[in-house]
Structure formats: structure tokens, C-alpha cells
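Note that this complex is displayed minus one protein chain, with the remaining chains in position.
== chain A ==
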């Protein structure tokens, strides 16, 4: 394997691995920030912590959508095994992006450390 071409089955797990890393990052980041320097409860959801978590989530989601699009394009160029891997990888990237958006939505409205 020279590079991780989208037809390689490793892409079946990259999207969800990125989702997992994002999930661990926002959960542990939130926990550490709340333990070390919790923002004022009066600030509600308008805190730097929410902004940072939201920013990380947005970047992750956009990256995953881009990977989904890339997989989808490559899938069209192949048949058989390679098409199968690229197509399923595209679905999984897309689902991972949805997972980031869906699980990250509370960042918009929920105060971080209450």
C-alpha cells in the first residue's frame, strides 16, 4: 500500500475513528476545562469553551464531509471490490459527519459546566 487510496478498506474505519477521537476530545476537553477553569454559570452557553468545542466540531464535520465526497467520487470510477469499499466508506464518512453534528448540537445551547 503506497497511500491510503479511497478504495482501501482502511477507510471503512477512518471516519468512525475520527468521530471517536472528536468525541473523546470534546468530552475530555470539557471535563478538564470544567475541573480547572470553569466559566461563569451566568454566561450560559456563550462561553469561550463552547466556542472552542463548537469550532473543533465544525472542523471535524467539514473534514468528514470532504472525505465522504472524495470516497463517493472514487467509487464512481471503479467496479467490484474497490467500488464496494469506496461506497461503504463514503456512507460511513457521511454518517460520522452526521454523528459529529448531532452529538455536538447541544454545544450551541447548553452551559458547559452546570
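As a convention for this text, a residue touches a chain if its C-beta (ideal position, glycine included) is under 8 Å from a C-beta of that chain, and two chains touch if they have at least 3 such contacts; residues count from 1.
Assume contacts and distances are computed from a predicted model.
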"Manganese catalase family protein", "cytochrome-c oxidase", "ABC transporter ATP-binding protein" or "RNA polymerase sigma-70 factor (ECF subfamily)" - which is the UniProt name of the missing chain: "cytochrome-c oxidase"
Absent-chain interface as seen on chain A, which is shown: 8-9, 12-13, 16-17, 19-20, 23, 26-27, 30-32, 34-36, 80-81, 84-85, 87-88, 91-92, 95, 99, 102-107, 110-114
